[in-house]
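In this view, the complex is presented without one of its protein chains, the others remaining in place.
After this line comes subunit A, so read on.
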């Protein structure tokens, strides 16, 4: 356990499991935002994290489970002033992750997707990891360090 301020343990974790319904996108964002609130992130850091989480969860819902309702897992962990968010689905998987990460690439142009989700995630967090196997699912790991650690005060 790390301690960033006198007597305050900030190490914490949260696990959310929900069906791949689009109304759960905002729920996931808000839950993650509340989870990191004790670290006192700036508005900009918070918006970046919420946007990245929204992208990953939306992808699991639209692309992971295109024709059925499946389960999405969002697992968050705090280590000091760093948060890790893992978004996982057991859906169709990504045949070519490098292609999927290309700016403007989308496999679903007919749904008016912009193909910018992966690019936004890469820009808004410090580290993005995408692991996927066709037919088995996708795991997206987002890592972000907040500059304003609570022990600065």
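Descriptive notes on the structure:
One rule holds in what follows: a residue touches a chain if its C-beta (ideal position, glycine included) is under 8 Å from a C-beta of that chain, and two chains touch if they have at least 3 such contacts; residues count from 1.
By definition in this document, contacts and distances are computed from a predicted model.
According to UniProt, the chain absent from the figure is "Anti-sigma F factor antagonist", selected among "Anti-sigma F factor antagonist", "Carbohydrate ABC transporter membrane protein 2, CUT1 family", "Lactate utilization protein" or "Putative spermidine/putrescine transport system permease protein".
Touching the chain that is not shown, out of A:91, A:117 or A:137: A:117 (per the contact rule at the top). Contact residues of subunit A toward the unshown chain are 22-23, 25-26, 29, 44, 47, 50-51, 54-55, 58, 61-62, 104, 111-117, 119-120, 123.
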